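Not every chain is included here, but those present sit where they belong.
The letters A and B name the chains in turn, as written, and every chain counts its residues from 1.
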């Protein structure tokens, strides 16, 4: 894509200074942006790059006051740099995903139902009774099981597996190799120490506007549903066990795990590699630090947690500050003992 | 599936009260179970739901004494509610997996050997010399490498990859995208700081009655075999490195990891996100708390561990209780010092 600085300024409702014909081929970070890039200054600590960059254009906050001449050919002033960058990335990214129709190398069961504008990639499988909503884009090598329902405007990347009877809402994005609806981990212990499988006959429900990262797995419920509420964003390699529920607009970083039947509130922010025991409820707006282990219900809203088992964030840091001095403390206690019991 | 309460009572060897013709379409949890569900009361803390549920039928322990009239249309009394539920889930789940025969859209090498009743899904690949046992159900998009052996009555879900020369016993279930027999992580450090790959020419052996969770990976041995003994259950996203051995009927929760050549005993229970260093032996019946890091051999049977590095479970909790008070302790020590060295 080739686009002039003045068109960008126009698109963003920004004001232009310098060469409006400067040609932009892609966005780039200010510390990396070479010739032909459109770069941006959001964090003041990068300001010096504004005076040395070879970028074709530089996006700045409306009230930016340069302390020397800006090196970029064009300067574009906008209300909100971050939002402008997001819009630009959408502009430059929009060529990426294009409907291809239903491949004749896909397998679509005659009793599956495809709405208008659905694309099904090569070597994908749509089983009996599955229903795919309008405009949904299914990449190659995807599997949609019997009776599964996929909403409108979804994107399922290569290798995604959605099992029978699972339901996915509108505008959801599933990254590569995501598994939705694998069996929950349920086994009945037997007298002899072995285990018998407990069949998992529930399903998984994803509401609308959800994104699930690559290689994340969401197990189906034993009975009922594992539920991911609207707007939830899960990163890569996350484990969501059977009968878990994750509330609206909660965001979870990579490699976190949720054990069975746990219920996470709305608007939570959960760090990478954090873990949750099963059968607990976690209040709305909870924040969990990376690698923490939440082992008890969280009843109060808006709490920040850290540690394994997790305690209030600040308490953990205070205790950990002393933990680092423990050998010293031990020495002091021994000295005190000597003085008192000489 | 539609089934009358009296048929369920009969199937479970239970005694029936109320409307034996009440029609059941699915099992459900007592706190969720709506019209047409068969629900159950196992945990006394849910008893109140028994008097308000709209469920068609309620399963209870033989000697259950309701304190007011039960709301479900039918009441079924059984010896063991948990076992009855498991049987019911089997009943309602049995329609799910049905043999489909060998798809003409699968690739089966002419020198692969398929026993009677094998199903091979669309776009699956069975390489030269592979052998698949009777009644095994291979879903779409599965890969079975050269000379791999799969036993009888197995289920391999979509996207499973089993590499050359690996051996899987009877009645094993591999959830979606499981990888069996990827190369072990073995590299010889060179003088210049780079690494040379050490070829991994061993295999993976799974004995019988094993279940492996979605996206779990089990690496092949450098030489010899990585071995998963009978009855082992591994959850999702677990890492089993080369030459590891996991003993009979050990159960491992999601995202745990086992480094190379470690040997885990029988009947162990291992929590999620736990890790084990390489080259250690862990005794039978060991219990490891989630997120623990087992860094030394475990010689005594039946020990419970927690922490990173892991120590006895109760010791960890006792120390952690004091850890939470460390800032307080530090203050006290300073006060004592002041008094003694004024």
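The definition used in the following text is that contacts are C-beta pairs under 8 Å (C-beta built on N, C-alpha and C of every residue); 3 or more make two chains touch, one makes a residue touch a chain.
Quick caveat, the model's predicted, so the values are computed rather than measured.
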Given 2 chains in view, how many copies does the entire assembly contain?
-> 3
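Note that only the chains that are shown with their structure count from here on.
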Which positions of chain B touch chain A when the two form their complex?
-> 26-29, 32, 82-83, 85-86, 89-90, 92-94, 96, 105, 121-123, 139-141, 157-159, 173, 175-177, 209, 211, 213-215, 231, 233, 235-237, 249, 251, 253-255, 266-267, 272-273, 290-291, 308, 320, 323-327, 329-330, 333, 336-337, 340-341
Given the complex with chain B, which residues does chain A contribute to the contact?
-> 107, 123, 125, 141, 143, 159, 161, 163-164, 177, 179, 182-183, 185, 187-188, 193-201, 215, 217, 219, 222-224, 237, 239, 241, 255, 257, 259, 273, 275, 277, 291, 293, 308-309, 311, 315, 318-319, 321-323, 325, 329, 332-333, 336, 339-340
